[in-house]
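Here the complex is missing one protein chain, while the rest keep their positions.
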């Protein structure tokens, strides 16, 4: 079975014991995203220290309903970007997006950048599940843009 | 060529020298019909003597724009029904409709009833032209219904 | 059990293929779209290879033949549901059919007095239910938004039946139209249409049935249905994609303003204004889905030859077996009626502690193709307090072995995720 390639231990661990879950104060930006095809939802808050793209991601908190992939992805993401500058975190997000869009082709994901998130490589072979893996990331981008006052 | 089967001499004669053409007074009912697929038009008036279905068709006058089949059909029809009772004329119309819908199959049209109109038998093999042959008949039915006060 | 012969599967080329590393395909997603028998594929291709032309537009031989093929298809489809061909309007799918009626109703505002019956505005009401597919919900929300009318709906019982306690209150003198599913695509529920139709008649409301899941799976005869409109999709009943049907009572279609306008639905066109043809042409603007109509006609003939009562009996046997096989698995909960009574072939369920996406992934890996999510009927999930379900839907080509594969797959998912 190919299932093990998708559901790596790391993913199942994060799914069963998600990190940083729950909505917390304070926060400067919040976003609610849904996956219209399956109804999965995430509400995500960003707390920044400092201003502009140099600001540091002081906290990411979220409430989410969805499959193992979307849950684990939210957990891995929060853990990965808390403590980074917004700029660095965005770069990680871009790397993750590239991995997801690789469709399992010959992309060499940067393990140093992606850390646990590299476990999602197997998901990129299943187009219908890519959105699950990206849900939290999209919400985070949106919430951060709001925190930075870049969008309404 | 099968063309001769469709364009019988009788039809071409009526086409070149249409009978009863031109709009005349008096009349009790008028109808304007178009063939939406080709734009052919006929305006047709009915003058009745007497009332109800026993009334006699005293005159049929018309103005028409269209192909040889629709022109000849208006001419043949007028000539055929002027002088008949409405009831008789309707019966001729039904016989003609049956002929047109026969699709060239084994219908034995009644020559005594249809007279010159029997020449349209060949037209029934061409579905797109049946409407041409029926245009004046439909207008006549409509105008007569109006003359009899059967419709608004 | 009244099962159809397994050889039937051979008529469907796609069902021969394998998936995910050579596994045989177990297709349990016919509720989303059905597979196509050779007969339908051949009918469509044969049309293109021999008779292709724009119907109702030309006088040449090909145009004649295309028109004939198109109208014969209309006749086959009409026969299939006991209707008159003049009452069959071709649309691109069921969704367009519902939108057609909803837009015709708002268009009635600026149409002539003959369309009085369709006029709708503030104070008027539209009634749907909580189990509607989005296709039979959103167009009515939008109609209400456009016109100021009010949307109301039937709730659901815990068993997934329509809650008719409020029938007399919900359907009242202000109701212009009741738009209901004829078979739920999630719960499988078949509502008691006759009772609702009687009430609609009483108050002079129109009744539209969403037959997207009924017409493919049970014998439907419009003369017996007591509805005013019925819509369905070709692709869910062995026909091509891109074609659907709106059936309407003749006198209603005759009084109804057009929706999409353009070529070949007009009578006379001036720059200032135009007049329109009688139905069904009035509702078929533009060059139509000719080859698809021909394909759907062939699908109806194919189904009619097998017999819709036999198709229905076959599916009933599969549903009964799958309800049995699924509910014996600990942690599995079927959403919708637990018996085959007044119930069609959609079996939606949850598996404790495993998200439907993850259940579906394991099944897919095993070659069992089911649908996961809200199945375009989100309010059902909200009603039952669940995020989504896994749904198996059946058709005449499915077998008891397919049901076994489903049940075994669910158990494997439980094993994989360590919940059993």
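The first chain written gets the first letter, and so on, giving A, B and C; residue counts start at 1 in each chain.
One rule holds for everything that comes next: a residue touches a chain if its C-beta (ideal position, glycine included) is under 8 Å from a C-beta of that chain, and two chains touch if they have at least 3 such contacts.
Keep in mind the model is a prediction, meaning the values are calculated, not measured.
Trainee: Of the chains you can see, which ones touch the chain that is left out?
Mentor: A, B, C
Trainee: Check each of C:39, C:79, C:117 or C:134 against the chain that is not shown and name the one that touches it.
Mentor: Selected residue, touching the omitted chain: C:134.
Trainee: Please identify which residue in B:46, B:82, B:99 or B:132 touches the non-displayed chain.
Mentor: B:132
Trainee: For the chain that's not shown, point to the residue among C:3, C:19 or C:400 touching it.
Mentor: C:19
Trainee: List every residue of chain C that touches the chain not included in the displayed model.
Mentor: These residues of chain C touch the chain that is not shown: 13-14, 17, 19-20, 25, 27, 29, 32-33, 35-36, 41, 44-45, 48-54, 57-63, 92-96, 98-99, 103, 107, 109-110, 130, 133-139, 141-142, 145-146, 151, 153, 233, 235-236, 240-244, 258, 260-264, 266, 268-274, 285-292, 357, 360-361, 363-364, 369-373, 376, 378-379, 382.
Trainee: Under the stated touch rule, tell me which residues of chain B contact the chain that is not displayed.
Mentor: 1-3, 6-7, 12, 37-41, 65-70, 126, 129, 132
Trainee: Spell out the interface residues on chain A facing the chain that's missing from view.
Mentor: 34, 36-38, 126-129
We take it that only the chains that are shown with their structure count from here on.
Trainee: Where the CA atoms of chain A average out and where those of chain B average out, how many Å apart are those spots?
Mentor: Averaging C-alpha atoms per chain gives centres 77 Å apart.
Trainee: Let me have the rounded angstrom distance from the C-alpha centre of chain A over to the C-alpha centre of chain C, please.
Mentor: Centre separation, chain A to chain C: 38 Å.
Trainee: Cα centroid separation between chain B and chain C, in whole Å?
Mentor: 45
Trainee: Quick check on chain A: which residues sit in contact with 2+ other chains?
Mentor: none
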